[in-house]
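Input: a single structure, listed below in structure tokens.
Right, chain A next:
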Amino acid sequence: MFVLFTSVAAVLVAAALFAIVFFIFSESLRAIREVGWGLFSPNWYPVWELEPEFGVRTMLLNSLILTVWTSVWVWIVGLAVALYLHKYARDREKQVVLRILEYVSGVPSVVFGLFGVLILGDLFLRAGAWTAQNFLNASIVLTILTLPFMTSLTFQSIEKVPSHIVDGAVALGAKDIHVLLVELKYAAPGIVNAMLGVFNRIFGETMIVLMVAGGANVLVRSFFDPIRPLTATLGSEIGEVAVGSLHYSALFFIALLVLSGCLILNVLTNVICRRLERWVKG
Partner candidate 1 sequence: MGQGVIALRWTLRIITYAVFAIMVLTLAIIVVSGLPHFFRPGFFTEWPRRAMSEGGIFPMLIGSLMLMALVFEVSIPVGLIGTIFLSEIAPRKLSMVLQSLAATMNSVPSIVYGVFGLSFFCVRLSMGTSLISASLTLSTMSIPFFMNSAVEFLRAVPKELREGVIALGASKLQATLMVLRASRNGVLTSLILTLGRAFSETAPILVTGAVFYTTKLPVRLTDPVMTLPTSIYAIVMNLGEESQWMAKGMASLMVLITIGVYFLVQLMRRNQRE
Partner candidate 2 sequence: MSDVVFEIKNLYAYYGDHCVLNDINLKIRSKRITAIMGPSGCGKSTLLRCLNRLNDLIPDFSLKGQILFRGQDIYRISNLTEYRRRVTMVFQKPNPFPMSVFDNVAYGLRIHGITKKSVLREKVEEALRKAALWDEVKDKLKKPAVQLSGGQQQRLCIARALAVEPEVLLLDEPTSALDPIATTKIERLLEELAEQYTVVIVTHSMGQALRISDEVVFLYEGKLIEYGDTSVIAKTPKHEVTRQFLTGKIG
């Protein structure tokens, strides 16, 4: 009957996540077995006939550096905008800014990629960069991509702070900055959730880094260096690789890394935010 029918659908959904993890893991097994620790070497030359190398270290490091660098900027700017909207903005300002942010949040990432390559890339060349598609370009575009998410989640978290908490602090004669700190403490779980969500999103983003980051697998040393994060390699090579080959399996290992990173971050976010909630509610 009705109940049985709906539970089948729900089971399908649950099964999907396990299917995804299972498949990615099983397809990467060959690479893990045959290449072993070589997977963590810095060189990635999968199609070199003599001695193909499948090292992901450089890509992994580039991914992490790009993600950390960009995330920190997004956190700071997102928090600043959210604070401004909450504390100082008039209703009209709030509405307009939030609306524009919402529009930006819906723009497809490939369109941002186009923006980075054609428009920002041009500016970079004019500024003297030796390549239009580089670390900084990707970082800027990724910032534009994730800022709406950070800002709106943070804003909502701060707004949700119950007014009696704020009133209580003000009534005790607290100075503006102290009231603000109280609000931030209360909103901490939501804000941390947003921060880690941004990190997760940037780490997993593909189209933008594929188009804008450059494509050279070299460890980044200056802002104008082109790089190739994990997801870019995955996105560009998976379409052309021979199914079942070692190269294929190694790409799945990259997918496994990306997926694991995302899942671990998810668990981490849940644990941290729950701890924070307990700390906040006392």
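Candidate entries met the following condition: all candidates are chains of the complex that A comes from, given by their letters.
Going forward, a residue touches a chain if its C-beta (ideal position, glycine included) is under 8 Å from a C-beta of that chain, and two chains touch if they have at least 3 such contacts; residues count from 1.
Remember, it's a predicted structure, so these values are computed and weren't measured experimentally.
Q: If you apply the contact cut-off given up top, which option from 1 or 2 ends up touching chain A in the complex?
A: Selected candidate: 1.
Q: Over in the complex, which chain A residues touch candidate 1? Could you list them?
A: So the residues of chain A in touch with candidate 1 come to 2-3, 5-7, 9-10, 12-14, 16-17, 19-20, 23-24, 27, 77, 80-81, 83-85, 87-89, 96-97, 99-104, 106-111, 113-115, 117-119, 144, 147-148, 151, 175-177, 197, 200-201, 203-207, 210-211, 231, 234-235, 238-239, 243, 251-252, 255, 258-259, 262-263, 265-266, 270.
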